[in-house]
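All protein chains but one are shown at their positions in the complex.
By letter and in written order, the chains are A, B and C; residue numbering begins at 1 in each of them.
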Amino acid sequence: MIIHHPILGPRDAQEFVYLGDASLIDRPDGMTAGIEEFHEYLYQRTNPAGEHRELWYHEQGDRSWLVVTRNTVTHEITKVELARDVARSRGRSK
Amino acid sequence: MRYSGFRVIAEALTGHKGWKPVWRDPAPQAEYDYIIVGGGGHGLATAYYLAKEFGQSRIAVLEKGYLGGGNVGRNTTIIRSNYLLDGNEPFYEFSLKLWEGLEQDFNYNAMVSQRGIINLIHTDAQRDAFTRRGNAMRLHGADAELLSREQVRKMYPWLNFDNARFPIKGALMQRRGGTVRHDAVAWGYARGADMRGVDLIQNCEVTGMRIENGRIKGVETTRGYIGAKKVGVAVAGSSSKVMAHAGMRLPIESHVLQAFVSEGLKPLIDGVMTFGAGHFYVSQSDKGGLVFGGDIDGYNSYAQRGNLPVIEDVAEGGMALMPAIGRVRLLRTWGGIMDMSMDGSPFIDKTHIEGLYFNGGWCYGGFKATPASGWCFAHLMAKDEPHKTATAYRLDRFLKGRMIDEKGQGAQPNLH
Amino acid sequence: MSQSHRIPGGQIDRTKTFRFTFDGLPYTGHPGDTLASALLANGVRLMGRSFKYHRPRGPISAGSEEPNALVELRSGGRQEPNTRATVAELFDGLTANSQNRWPSLRFDAMAINDRLNAFFAAGFYYKTFMWPKSFWEKLYEPIIRRAAGLGSVTREEDPDAYDKGFLHCELLVIGAGPAGLMAALTAGRVGRRVILADEDFRMGGRLNAETVAVGGVPGADWAAAVVTELSAMPNVRLLSRTTVIGAFDHGIYGAVERVSDHLPVPPAGKPRQILWRIYTRRAILSGGATERPIAFENNDRPGIMLAGALRAYANRWAVKVGERVAVFTNNDDGLRTATDLQARGVDVVAVIDSREGGEMLSGVRHLRGAQVIDTAGRLGLKAITVRQANGATETIAVDALGVSGGWNPNVNIHSHHRSRPVWDAGIAAFIPGPEGPPGLLVAGAAAGLLSTHAALRSGRDAALAALELTSGPDLPEAEDAPVRITPLWHVSHGKGRAWIDQQNDVTVKDVKLAKQENFTSVEHLKRYTTLGMATDQGKTGNVIGLAIMAELTGRSIPETGTTIYRPPYTPVAMGALAGRSRGKEFKPYRLTPSHHWAREQGAVFVEVGNWLRTQWVPKPGETEWRQSVDREVLATRRSVGICDVTTLGKIDIQGTDAGAFLDRVYANTFSTLPVGKCRYGLMLREDGIVFDDGTTARMGEHEYVMTTTTANAVTVFRHLEFCRQCLWPEMDVQLISTTEAWAQFSVAGPNARKLLEKVVDQDISDAAFPYMGAGNITVCGGLRARLFRISFSGELAYEIAVPTRYGDALLREMLARGAEFDPVVYGTEALGVMRVEKGHVAGGELNGQSTALNMGLGKMVSRKKDSIGMVLSQREGLTDPDGYRLVGVKPVDPNGKLTAGSHFLEKGAAAVAANDGGWLTSKVYSPHLGHDIALGYLKAGDRKIGQRMRAVNLLTGQDTEVEIVSPHFFDPEGERLRG
Partner (left out) sequence: MASLQAMTALGAREAAMVTVGSVTIAERVDVALASVAARRGHDLQPAANAAGVPLPGPARYQSGTPYSGFWVAPDMWFVEAPFATHELIADHLKAAFGAAASITEQTDAWVVFDLAAPDLAPLMERLCNVDFAGVSDGHATRTVIEHLGCYLVRQSRGNLRLYGPRSSAQSLLHALEAAALSAC
């Protein structure tokens, strides 16, 4: 597969390490959230047949974590973003 | 009709005119006591045991495509019970025992062949881990032996012993492990279920579930609505899709696993072998093809096809272990969809919806589990309590912190 | 033996003669020959035996679709089973042998199966061999396994090298027939980067096998001219002998180039084959079409061939397959064979045309509405029986028969993303469907365009469309004959067997039986009868099989559908897929800074991941590994020992939020760590299981150095980047690995400080550099270095680091300057002994299944702050008071032996799972204590200290009475390390 890196352009997916559903960005706050919330966050998956937002790490590249929007049936990739930008846009901060 | 050598001879002499269809093609009835969604190995086995062992009737199996078209017809045919953890080992040992009597039980030759499986050891740490595992197996009544490097060399002198990057230091062996002709398992269970009155309905995809006040009423299908008192879902590769009809999310990701077969060859490998220093395992079919595989591709997929990197990775493992196969040709690759769970272990459980049962999350270990999975799922559906070897396969085990994590990889499905 | 069947002309080089042998007999051929064409030229038709019935077989094709003519090529480590004689390029000295027969090809004892064929109907084995139960494995299966299989595999290592590579282009053209050549020309002439790949050793495709003219010259000459023009273009890469094996995601294609298969051996240093991964946004499939036969009784005898192959052997290879030839066809293309053969002076005795009416061929006996219903000739065709339109049957003596049932476009690669081909009634064949791999266009016969003109036109137009060009080269003149075919799949007649899949011996009868038993889905048909599962992947047989099933079930052919096309297009050598990653080069080595010193000392090394670490360093006279390890441990505890710990992961963590960041990734607290100190850190996964551990030092206000275990160096770094970028992007934290930048040595033992004082420039007295101190220092007169006062061994110990290039020198310097302390260099075994003596957790305990609580480190998980894994570590299943706890284990009898992996059982308890108390995680022999000691996870172990149990290894029968003790065997108060 080829992932169009937002900074580096097309790169072979072999350079990346796959993590999974991009919802892993939305980690609850451990000081306020309990086991149920963390369970939902860490274990439950929508696992769609179709468009899937997922995390890839450019380990053999620039070490950017990316959020890749990819169709799990056709493997077509329609969007690639820097995970850092996505995280910020979702209001993650200290 | 009963199959036997005499029957084969009789038919041969009379032009094979007497062979009957292995199963009927019934039209779906309006309602059943039991609907099993999924006409793969586990679904067919469930229906078979429901009828045969638990005396149930009015059973239908609904299959989206053709019978046995799921992972039961798309795997590397290995059976074993060399598991480590208490939650798993009794179940897989139960399964192996069922394999050992299966053909006589359902009167179909599935070529269950216990030619043994060895897991090669390349480091002292692996030996320690396999010693722990082997003892766990023995404690659960399974067979296990630790082989020395020389014992392995005696079995397969042509493995890479002398020029290996990661030298072979021994192996964990289970002699009762082996292989089975995978399609025949589906056909044997299908035929056995059909003979016992189970309606096997092909080309019938479930498109919805009718649930009223927390109770299942039936399923919408491409062949119309079908009512049911109890519905059991056993749809490896589609678990999340089908259970979404019941509004459920699962601790499962679907991934593609490729498998491979070489051109037919005269006997080279008798049993099953797994390489401990790379992603590679192999056996040789009765027809002569090397059947082998490795890691999953590693990204969520429903595409039933894989990519080159894994093909290369598997070939590298094969060549590192067996330098003589350089000129052996890879004939065919295929991809199956694995429902990878969050700890690498499966689910056989009730759901919060009364009458709806779930069987899934088999990762790439589902084939060897087929008989026990069918039996235990039938047990759960018939008696509403789990079979004693399958009590740990609960959907709420992650909430409770009772993972069954053989590999110790944690909540990352593609690492199991 | 002379080339009795060679005729004039052809594309072979008669100026050179190659000698070769088949089954030991010598023959000759010429450059340009395949093994099959050369054997046929020598009058050899019999080349193989079928899989099930061991029927005598010759080639039916002249290409990679060949099911029958499979041989064992070459010998020794290069022996190559199942090689298609039809594509094996002849070279001087080639040796080949027939396979799957005994004792000989002409007299094969296993041919008895053919006489007993009635008992071997499709799927017969599913219905029998079940009684008595044990007989399957003991009797039936061994016999079946011995009889099955095709060629045999060498046990020797393949002596040839394989390579891999990556190619990039704007347009990949798959297949160099008229369509492919035209496409490449169109793109090449406007300067685009083009790769043209073809599986043949001579580009041109069917043009080389036909007599059609292109642009007024013979097609083969036109092709040669185009190839010449293309090869002069720097922007065009021609890959002949290269099979594109598959279309993968996002424009990545796999291709195998057979660089040296046409040579006796590869030139020194050169590979046998290369696996290319071709990256392209656009590709054109112009892979042509494959002719299919017609099923009739005994249609598998040597001498019966596809009509197009018969023609190819005559036109390209100047070979007449027989003296008296007939052609059986249901379409006009078959007639072309008769005409071509006649033109080359071959005696065509009859053309059996299943179609009624239409025009008659002149100058040849053309039987319309006729069918071939049977044949004769055990080891080779002698005669055919023809049923004429009027029903009369006639036997005609022939020694070769060309059969044409029409042409199937090679849709395979277009279908590799599982798109199904669609039925084209006009040519009675499947053509590529609308949805293929993105960016892949189809041209020529592969698209169902079977005339030369249509191929040239579609090739050009596909290139124009792919590259968004408006105009291309003019099209040369070429024939544009329409396809005239009246489908005929099988001849219905009599009781005999009519073959569909020749290699697997699948006949029309088998398809009928499958239908009778309700295996009517095309997938069931394939799996039950093994149709199309042979090495040719059903390239010639599949469509016939499913057409017959359609006929039987009353469904249309498109309704019946095809099975799924999967890579590879043709079988690929495992070696090519593995490339150079084999033997010692399976994975790269990682060498430590002390590697060269250790090698000089004759050290024993151990693989730790890709690292080679020193396991122990034998001294002269030490014959048994324990002697060396015990000495290293005792010497360290007595005086001082040095161990290379460079393999531990090192990560520089800087930034104003570095401390806060560490608080979140470690279970314990680091923001409060003073500058110049280090602390043991415990890292959890989000699921609350222990991920990794190590010491982390604060080198400056905003600068930390983290160490990880050797095994987790990469995954911890990845995890930290995830936390930094995805979870807490606002934090000011920068990460970089320095694992390889620093050579790091542990210096441990009562004399550790004294030894270090010999090399360290600064004051490192206990006051100046206390326990858990850390700092930048210099050594040996100013070389920058780092010092950490940490201990894994329980001794007074430091870890000292210098830039890697000075590591070897520092080690030698410490040994030299500290000679008076008689320092020892110890390896991983001694390291393990000392850490177990101290009860430190490592690999065996850090198994990815254990919590801090299990390890007796529960208190380290701070609840005062949010950290990865803190919440989920509190789940009930992970906080069970009766759960596993880390304990020490020692044999009650000091001579008692322990084994890592043994399980705990109470005394007298039966060896059953219900009594399983846990297991031994690590075991060593403690020379200090004089007996085996071990660590283990024991249920409720913290409450069992002092109790006696058994450590049982059922795999060896070892059953040792043990006492459960604290894991801290050695200096539990830790006085030594503070000394």
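What we mean here is this: a residue touches a chain if its C-beta (ideal position, glycine included) is under 8 Å from a C-beta of that chain, and two chains touch if they have at least 3 such contacts.
The structure presented is a predicted model; accordingly, all values stated were derived computationally and were not measured.
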Looking at the whole complex, which visible chains does the left-out chain touch?
-> A, C
Could you tell me which of C:117, C:804 or C:958 touches the chain that is not displayed?
-> C:804
For the full complex, which residue in C:113, C:560, C:654 or C:709 touches the chain that was left out?
-> C:654
Touch assignment to the omitted chain, from C:493, C:555, C:580 or C:754, lands on C:580
Filtering C:336, C:366, C:590 or C:789 for touch with the omitted chain leaves C:590
What residues on chain A make contact with the chain left out of this view?
-> 7-8, 12, 14-15, 59-64, 82, 84
Quickly run down the residues of chain C that touch the omitted chain.
-> 161, 163-168, 193, 269-271, 274, 277, 279, 580-581, 585, 587-593, 595-596, 610-611, 646, 652, 654-657, 702-703, 730-732, 734, 736-743, 778-784, 802-810, 813
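Just so it is clear, only the chains that are shown with their structure count from here on.
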Would you kindly tell me how far, in whole Å, the mean C-alpha position of chain C lies from that of chain B?
-> 22
Centroid spacing, where centroids are CA-atom means, of chain A and chain C in whole angstrom | 28
Send over the residues of chain B in touch with two or more other chains.
-> 303, 307, 399, 411
Chain A: which residues touch two or more other chains?
-> 1, 19, 35, 39, 42, 74-75
Would you tell me which residues of chain C are touching chain B in their complex?
-> 51, 77-82, 100, 118-119, 121, 124-131, 133, 136-137, 141, 144-146, 148-158, 160, 162, 164, 246, 248-249, 252, 254, 275, 277, 416-418, 495, 509, 513, 516-519, 521, 523-524, 527-528, 530, 533-535, 537, 564, 566-568, 571-575, 577-579, 581-587, 606-607, 685-689, 691, 843-844, 847-849, 872, 875-879, 899-903, 911-913, 915-916, 919-923, 952-956
Spell out the part of chain B that touches chain C in their complex, as residue ranges.
-> 3-5, 7-9, 11-13, 15-16, 19-25, 65-69, 73, 86, 89-90, 101, 103-104, 107-115, 122-125, 127-136, 138-141, 144-146, 157-158, 160, 163-166, 181, 183-184, 187-188, 202, 262-268, 277-278, 284, 286-288, 303-305, 307-308, 311-312, 314-316, 318-320, 323-334, 397, 399-403, 405, 407-411
Touching residues on chain A, where the partner in the complex is chain B = 1, 13-14, 18-21, 35-36, 39, 42-49, 52, 54, 70, 72-75
